[in-house]
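Omission of a single protein chain aside, the complex is shown with its protein chains in their original locations.
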Amino acid sequence: MPAQAAESGVGPKTGFEVRLENFTGPFDLLLGLISKRQLDITEVALSSVTDDFIGYIRRLQALGEEWALDEASEFLVIAATLLDLKAARLLPSGQVEDEEDIALLEARDLLFARLLQYKAFKEVASLIGDTFDRESLRFPRQGSLEPHFAAMLPELVWRHTPEQFARLAAKALRPKEKPPTEVGLDHLHAPPVSVREQAGIIGQLLRHGGPLSFRVLVAGAESKLVVVARFLALLEMFRDRVVAFEQLTPLGELTVRWSGPDAGWSSEHVADDYDAGPPSEAEADGLPGAPHNDPSPAKEAGIP
Amino acid sequence: MNSTSDSASALAELPGGELAALEAVLMVIDEPATSAELAAGLDLSEERVEQLLEELRLEYDGYTVKAAEQAASEPSTEDTVRSAPAGSTSRRRGFELRKVAGGWRIYSRAEFAAVVGRFVLEGQTARLTQAALETLAVVAYRQPVSRARVSAIRGVNVDSVVRTLVQRGLIEEAGTEPESGAILYRTTSYFLERLGIGSVEELPQIAPHLPGLDGIEEYYDAERV
Partner (left out) sequence: MNSTSDSASALAELPGGELAALEAVLMVIDEPATSAELAAGLDLSEERVEQLLEELRLEYDGYTVKAAEQAASEPSTEDTVRSAPAGSTSRRRGFELRKVAGGWRIYSRAEFAAVVGRFVLEGQTARLTQAALETLAVVAYRQPVSRARVSAIRGVNVDSVVRTLVQRGLIEEAGTEPESGAILYRTTSYFLERLGIGSVEELPQIAPHLPGLDGIEEYYDAERV
């Protein structure tokens, strides 16, 4: 888990190529890459930074590091956004035409806004760190009461029976919170979008409309969450071998084709991991979407 | 506190007077004491105590202070003068009196950190990691704040870092968010003490670093719906 490694790392940064684990998150990495190329955040040459970013993730993978899903997903979300932006730049230049272009612009602004915000906190964090260092040179006097003062303290009022005291101990010894064995979904309070339902819609579309691009499949989505749900549904359906993917060139259009039986498949088969509240365990440890030969990509539910 | 004048005269009769009495009390505290607490213990007015504290502070720093204890009955802060030798000269002490986290406490002077550090092992704390500092910064400027919110700003899961910060006494729980039930966190007075500041308001402004924060704010709030 690279982010975990970073949490305990103290050493100075010596460049991302040597010390891969040194970044404390995707924003940190992105800022590092931008400053390495001496670019202004607001006018980043996206293609080169995107390549660096993707390259960094690849090298992490090559090192065989296991990623915690929610950490990996943030990296991937940002990588995907960067790729989108880069792809848009590579296309023949044109005016802002459709809603997708506008969405892309919004995505870029959001990414930069979040990056700027992170940068601000990173800067004050380093100010706070410097102050801590400076202040740690001073030691406070730990005044302790001399026995003759301690003797002046009023006699202690003690009302606890041994049993009451034991209950108190049990309470104090109970762990405050469970160790984080699961991917946090607490922050997802959006109206529930059912993956199963979305699978049904996709099945409907594909069986009656022939092969469709992913772009078309999510065209009618009313929110980001629905897009995510449809994406997850597709993964589920891929596992069930009822859909096939086709992508002719890297970053090219992703075409989805129905490969299941004409009848007899129902979205009821789609696992309800996503729809039954937070998963009880997080077995997912690979990169979401990447290991298609993995027989069970079904638990990768943590995309925030 | 109607016995103030009696008490003041009683204190004044002791060798060293009020100033020494205040000094004696400062010796036994183990966390910053507010001027109100000190005033209650010494049975003096808070203004008088603040005046005396300021005088001690200057004296420990090596400034010559016109001893104010003779002028106990005329409480005018201007009495405390940084000036050339008047009543007594003073050398710069190995310790200093500082106001932190809203209270007063005696600290060894930073110059002697190397020497003092050989004696005081306890309380010496390991340096915080970059991740911990960033998380602490977000909590400090956005408090009270949930872990999810901090996560969103840092782009990584912060659960374990938050636990570390709680354990180190730098942040603490501050109730829950009404809608989500998520635990909120805020910084502690120990955090202020470690930073040597009086309150979170004294933290450096974040605004200059961050154009258009308000818009982003909305973005995160929208995210959390």
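First chain written, first letter: the chains are A and B, and each begins at residue 1.
Basically, a contact is a pair of C-beta atoms (placed from the backbone, for glycine too) under 8 Å apart; a residue touches a chain by one contact, two chains touch by 3 or more.
The model shown is predicted, which means the values in this text are computed figures rather than measured ones.
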| item | value |
| --- | --- |
| Touching the absent chain when the full complex is considered, from A:D40, A:E99 or A:E163 | A:E163 |
| Footprint left on subunit A by the chain that the document does not show | 139-142, 144-146, 148-150, 152-158, 160-163, 165-176, 179 |
| Footprint left on subunit B by the chain that the document does not show | 11, 14-16, 19-28, 30-31, 37-38, 40-43, 62, 67, 88-95, 106-109, 111-112, 115-116, 118-120, 122-123, 163, 166-169, 172, 190 |
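In this section, only the chains that are shown with their structure count from here on.
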| item | value |
| --- | --- |
| Rounded Å distance, subunit A centre to subunit B centre (Cα mean) | 37 |
